[in-house]
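For reference, the structure is listed below as structure tokens.
A single protein chain has been omitted from the complex, and every remaining protein chain is retained in its original position.
Read from first to last, the chains carry the letters A and B; within each, the first residue is number 1.
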Amino acid sequence: MLRKLSVIAAVAGLLTAGAAGPALAAHGALPAKEVHWSFDGPFGKFDQAQLQRGYKVYREVCSACHSMNLVSFRNLGDKGGPFYDKKYPNSNDNPYVKAIAKDYEVADIDNETGDTIKRPATPADRFPSPFPNEAAARASNGGALPPDMSLLAKAREEGPNHIYSIITGYAAPPPGLKMDATQHYNQYMAGDLSSYWSGDHKHVPPGGFIAMAPPIKAGQVTFDDGTPSTLDQEAKDVAAFLMWAAEPKLEERKQTGFAVLIYLVLFAGLLYASYRKVWKNESH
Amino acid sequence: MSGHSTYEPKTGIERWLDARLPIVRLGYDSFVDYPTPRNLNYWWTFGAILSLCLASQLITGIILVMHYTPSADHAFASVEHIMRDVNYGWLIRYMHANGASMFFIAVYIHMLRGLYYGSYKAPREVLWLLGCVIYLLMMATAFMGYVLPWGQMSFHGAVVITNLFGALPLVGESITTWLWGGFAVDNPTLNRFFSLHYLLPFMIAGVVILHIWALHVVGQNNPTGVEPKSKADTVPFTPYATVKDAFALSVFLILFAWFVFFMPNALGHADNYIPANPLVTPSHIVPEWYFLPFYAILRAVPDKLMGVLAMFGAIACLFALPWLDTSKVRSMRYRPTAKIHFFIFVVACCILGVCGAKLPDDQVIPGVTTFQLMASDLNSFVWLSRVAALYYFAFFLVILPVLGLTEKTLPVPDSIASPALSHPAAAPAEATAAPEMKG
Partner (left out) sequence: MAVAAGGAAAIAWPFIDQMNPSADTRALASIEFDVTKVPEGQQVVVKWRGKPLFVRNRTKAEIAKAVADDAASMKDPEKDADRVKPGKAQWLIVGGNCTHLGCVPTFGGGEYGGWFCPCHGSVYDTSGRIRKGPAPKNLVVPEYAFLSDTKVKIG
């Protein structure tokens, strides 16, 4: 029976490998750097201090260009979130979250006059976008659209590893690479540089062009918990924060999964015992 | 349904109901007293597993519809609303999305089991055909369901698949416009796919009932392929088959739960977390894994119309199978040559699946350039898929028809019970079950 199960597992594994294939087929970019995340593995959890640092990087750096449309301020105080506090099970009451929301202004309509107004945000509001619409965002960024960040960590193969690699993956373009001034060379960006490369055709440089200039420097953000703000640290923290933004229920999912699996394994054992008992006297 | 009913209503209410609608009798005869061949192995548990998959997809699907908005403007956001805000929405959506993959894993094993043990041969042709119909409906349902989140892969997958019909001469363009309800895949397309995605599962359920009905008319096949002859060959469905099915189900659920809780996005595509944008195509379009072999066949043929025909032909082969296999011996356990071809066939299908996920011009063996043949390098996935596709069709159209007439088969036992009884030392289930792996 074990052999049968292993065959089933092998079939499943093969199919998974087939499906995962395209990830490896990305053009020319270096494979994303492997980072050890606190949320990896079946028992993974977000590191709250890291999420808080990551939020600070997002607030002070990324949010100037990148929206995060699907995330509300209240989410910051949800269980597993950066500012979760046991005292405030309803994140709308969390004073820290309220204070963060108040710093933002959101568009609204005055109930009495019908005029469009700006008012301070409440925890129930979504993060406002830095640009009023896509055209404005493109116009301010040399024609490129900064992607929305709410799902970024799930919308790229390798998710947080990819984000970390991009932030730390800028390099001086090798001589012989034609590029215009609005572009930047990044070894981890997907792309095919062969038509821009005047050197040896067998050794096209890895990576691609990215419209975003290197977004952050070492020491640009001062972390409140005293962690030294190296580029590496900043990149890791914001990648972890974005993973949380993309999959806020990750902790709940993994914890539930653990309980479900224990139950299923016990249940399967019990059923196997009854199976043996029922078939004991039947040759087959 | 077959044979004499042994149901005896015990209470007054049961007798009253039995005289008016013998539904309890039907259930009793089909799932309790029903004689099951005693030598069924674990490959026979996938019928029960598939029933659970269908039930799970129906329940989670109906729940998701309570929160989903079928509109090009709101579909993506409403799925994220389910993931972030609806209580346990993440669980239900991940169950539904991964449930589709589990459904296909189970159905492929179920089909290969039928292929290996000759479960499509007389008198089970209709049973097999109904299974093929279910498979077709499943593919249509899965495809339309994948469009609903309206991400980049949803959108461009829909574009590619609907454009397949454009390959038809003369009427192609009118048909695609008709399918789209516009000049491109857009809101009307999403809405009609949603409508059909809700309808088709109930049609599947209907055909499943016919499938089970047909099964109970002709009886189950078994690993020897020899029909049960006496009571010694069978055991009652309950408790024997029930408990075995239940155990297999629980093991399957462990696999299912592992995907749902620990790698829920492993079988999907990252691009589908980007909202649909008609103006940009993802750099690498691939369908869900369960369509990859057919996708590889489509791309293996350089001509558009012929490619589409080959892809549909690959499915048509399944329908014709009962009349393509000429062998009188049902189970491949006693067909040594057919058995080898069966395993090559399985490998060919897996190779096609891998090819479907790769770019056609990628090299199979990196760094080796051979020569160009039909506009592609010989060392490319397009050529690998051509070879595998050729074997796929040869298996159905040449090997099975010819082999049935020429193959020297092994002696087939007189009855199910006889091989088991000839080893009275017989032993725990493990020992007897193990050799069946080869068989």
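Heads up, the rule we're going with is that a residue touches a chain if its C-beta (ideal position, glycine included) is under 8 Å from a C-beta of that chain, and two chains touch if they have at least 3 such contacts.
All values reported here derive from a predicted model rather than from experimental measurement.
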Point to revise | Contact with the hidden chain (one of B:Gly181, B:Pro239, B:Gly313 or B:Pro413) | key: B:Gly181
Check your understanding: Taking the entire complex into account, which one of B:Leu164, B:Ala232, B:Ile254 or B:Val346 touches the absent chain?
Key -> B:Leu164
Check your understanding: Considering the whole complex, which of B:Ser30, B:Ser51 or B:Thr281 touches the chain not shown?
Key -> B:Thr281
Exercise for review: Kindly note down the residues of subunit B that lie in touch with the hidden chain.
Suggested key: 156, 159-160, 162-164, 177-186, 188, 192, 278-285, 299, 302-305, 307, 359-361, 375
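Methods note: only the chains that are shown with their structure count from here on.
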Exercise for review: Averaged over CA atoms, how far is the centre of subunit A from the centre of subunit B? Could you give it in whole Å?
Suggested key: 34
Point to revise | subunit A-facing residues of subunit B, complex | key: 38-43, 77, 80, 83-84, 90-91, 94, 105, 109, 235, 239-240, 243-244, 246-247, 250-251, 253-255, 257-258, 260-262, 264-267, 269-271, 273-274, 283-284, 286, 288-289, 292, 350, 353-354, 356-359, 362, 420-421, 426, 429-430, 432-434, 437
Exercise for review: Note which residues of subunit A are touching subunit B in the complex, please.
Suggested key: 1, 3-5, 7-9, 11-12, 14-23, 25-27, 42, 70, 75, 147, 150-151, 154-157, 159, 190, 246, 248-249, 252-254, 256-258, 260-261, 264-265, 267-268, 271-272, 274-276, 278-279, 282-284
